[in-house]
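Removed: one protein chain of the complex. Kept in place: all other protein chains.
Here is chain A:
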Amino acid sequence: MSATHPSPEAARRVAFAPNWPMRLALLAIVAYAIWASSRLGLSWDRLGHGLGEGGRLLARMVPPNFERWGLLLEGMLESLQIAVLASAIGIAISLPLGVLAARNLSPWWISGPVRAVIAVCRSLHYVIVAILFVKAIGFGALAGTAALVVASVGFIAKLFAEAIEEISMKQVEAIRATGAGVMKVLAYAVLPQVASRFIGFCLYQLDSNLRNSTLVGIVGAGGIGGTLFAAFKRFDYDFVAAILLSIIALIFLAEIISGRVRAALR
């Protein structure tokens, strides 16, 4: 028999084994979704009622009211300052932490504890951290900045460490072989390999801090969030709309700028 003609046994062989665990898991997820929505009272009636209410809210938001632009501008600028400061301080703290947490450069008894610190920074949502800081150091922008510094460290120190763990150790080995010490190895073998990714992470964190800084105000930690929350409570929905539009404009602007910077770095 020639090799190109399938034998009868070959026709019966299975090329792809059926994945029963995956099929069962999908079935279980669908069943759980149906059960959970009935428990929560999520019905088509409830959805229709909610949509009607939503329509009334939208109607009261139009047209947006920019009369109190002074208040709006003040809040936005404070949010911007919180975001920029928190990003700068967070990055400054994350650089050494990221190096210490990288398991290919630091011994385990350093990287382990440092990773734990970073994990703690990540584990609490930044709004909860902001509430803690408001209680601890009082209302205002300081609490918001501190909360976002913690969030930034939790996020970018981990990304820094992961980027460092992916570098080519061959280049590190070569620089070590010249007799370079730790700092020179970092400057000549590690940093060149990770610099462009680090800048990407920093821009991403700045974006994310801009968004987050608009929210910490709701718990009294400074910025436009406080103004937004007050407007909600007074049912000034047209002013709410003005604030939301301003936030969206700011975030869009930030995305455009950081996108340009990232493209230029590539």
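To be clear about the criterion, a contact is a pair of C-beta atoms (placed from the backbone, for glycine too) under 8 Å apart; a residue touches a chain by one contact, two chains touch by 3 or more; residues count from 1.
Note that contacts and distances are computed from a predicted model.
Per UniProt, the protein behind the absent chain is "Phosphonate ABC transporter ATP-binding protein"; the candidates were "Aldehyde oxidase", "Phosphonate ABC transporter ATP-binding protein", "3-oxoacyl-[acyl-carrier-protein] synthase II" or "histidine kinase". In the complete assembly, the contact with the undisplayed chain comes from A:188, out of A:139, A:188 or A:204. Only one of the listed residues, A:174, A:230 or A:251, touches the absent chain: A:174.
Counting over the whole complex, chain A has residues 168, 170-171, 173-181, 183-184, 187-189, 192-193, 195-196 touching the chain that is not drawn.
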